[in-house]
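Showing just some of the chains, left in place.
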Amino acid sequence: MNSPTVELKLPILPNMELVATQTADIIAKHMHLSEDQSGEITMALIETCINAFEHSKAGNNIFIHFIIEESSLVIKVIDQGIGFDKSKVAIPKIENKIGKDERKRGWGLQLIQALMDSVEFESTDSGTTVTMTKNK
Amino acid sequence: MSDFKTKVTAVNEIVIIETEGYLNNEGGQMVYDICIDKMASGSRKFLLNLSGTKVVNSIGVSIIIEVIEKLQEVEGKLGYYNMAPIVEKTFHIMGLSKYSSLYKTEELALLEF
């Protein structure tokens, strides 16, 4: 049998990422994940969504799939934008930012990877899919 | 939709900014503006009471990094208390805990500040 899946199509509008986090919250409760796990999912989801909103240059919508598996929650955040090469993204360090000219931003990917149990990026010039997993 | 709100008070020379709502781009900017304004009139010590902020994004927190930077220039300091666990974890991952202080409660914050 297929795993139960919640799918969300979100228009690119301010703070729409909160629709995704509220959805994740209820799914996390349903799966009896802890408050901490739920918070980590929230934060990772916010970051993937705002990346898709801000950087992908996708025209209209992004797509989020929540796949409820026996022992994990798998979340896919999909945009149909320009894609990017993750290996070219610098790893941020606060020491290089405070008191330096470096742009203060650039934390999203770092956070996503720190907060989830596994994260995969598939990106081409027709879009990006971020697949992140939180184990029970 | 974000409904970010702030309430500013002062204890001794410490400016306390109580926040409510999603600390995103706009929320971070609101905190930044308050700090810059108060710094212009001489304040150097700032505490954020984050009890009403259950969720942040990295854009908002990056603006807090800018506040830290501005405060370093004038030998001021920034602290936080009443953080939700995920907010605290985010500040740790981003390394803000190296340049500003995290406290459990207002009492502890005021004691050390």
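Annotations
By letter and in written order, the chains are A and B; residue numbering begins at 1 in each of them.
Here is the rule we go by: contacts are C-beta pairs under 8 Å (C-beta built on N, C-alpha and C of every residue); 3 or more make two chains touch, one makes a residue touch a chain.
Note that this is a predicted model, so its numbers are computed, not measured.
Stoichiometry of the complete assembly recorded in this file, written with the chain labels shown: A x2, B x2.
The rule we apply is simple: only the chains that are shown with their structure count from here on.
Separation between the centroids of chain A and chain B, computed from CA atoms only, is 25 Å. Touching chain A in their complex are the following residues of chain B: 1-2, 22, 24, 55-59, 61-63, 65-66, 68-69, 72, 84-86, 89-90, 93-96, 98-99. By the touch criterion stated above, chain A contacts chain B in their complex at residues 14-15, 17-18, 21, 35-36, 39-40, 42-43, 46-47, 50, 92-95, 97-99, 104-105, 107-108, 110-111, 114-115.
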